[in-house]
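Shown here: the complex without one of its protein chains, the others still in place.
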């Protein structure tokens, strides 16, 4: 079963989508299987990360921005802005797709694991994510 | 359903395989489900990346080669050549496996998303990729 969601982003950051995935799983009436998420863009990511303490996510973003800075003389692909090439690189270093098992109608992700869309662009975007339940 | 393809590589670079995956999906007659790709090697990767402007892929390769250079004094695993250990590291930083949903017999990847085998070795190789449709 295929489901589609959209996430409206307003600049770089981690947008939690755990509850939306859980709701769609509950609606689907599937009890046991695999939930796969796929983001249809190359300048944002899907990640699983600690959802308890926001400081972990802030450090993660700052660390990644230091590793993949804007205004790097190496970039030639710059006509879409200085944040575009770093966004593509971050997308490749993280993930475009996640598969999470579920049982008794609930995701088997750990207590501290949240599902996040990681927006790498500064401008507002509407991001399409496809979910597949089996 | 399992399908196998081989990609002949002639040095480092991104080799697009989107059309081959689409063809196998069409042949399989599957209409809705999940297409999983798995590469059977630890010195190349599978990635989804922008397929429109080649400059994005060139920057990506140059950036990764700067992050994971050859001839790093840290490496002890060098008997297969100076490009071998960087290849293993790049493989871990990217992906060995991708799962992409499909509907109406077509991949639900985004307009600008291509599927690429990323070869990290200099010498010519024949790379095995396994596809699974469900």
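Remarks
The first chain written gets the first letter, and so on, giving A and B; residue counts start at 1 in each chain.
Everything that follows uses one rule, which is that a contact is a pair of C-beta atoms (placed from the backbone, for glycine too) under 8 Å apart; a residue touches a chain by one contact, two chains touch by 3 or more.
Source: prediction; values computed, not measured.
When the full complex is taken into account, the listed residue touching the unshown chain is A:134, out of A:8, A:26, A:74 or A:134.
Residue in contact with the omitted chain (choice from A:22, A:50, A:80 or A:128): A:50. Of the listed residues B:41, B:57 or B:120, the one in contact with the hidden chain in the full complex is B:41. Taking the complete complex into account, residues 32-34, 47-50, 53, 55-56, 58-60, 62-64, 66-67, 93-95, 98-101, 103, 108-110, 112-113, 134 of chain A touch the chain not shown.
The chain not shown here touches chain B at positions 2, 36, 38, 40-42, 67-68, 72, 74-77, 85, 88-89, 91-93, 95-97, 99, 128, 130-132, 134.
Note that in this section only the chains that are shown with their structure count from here on.
Put simply, the C-alpha centre of chain A and that of chain B have 20 angstrom between them.
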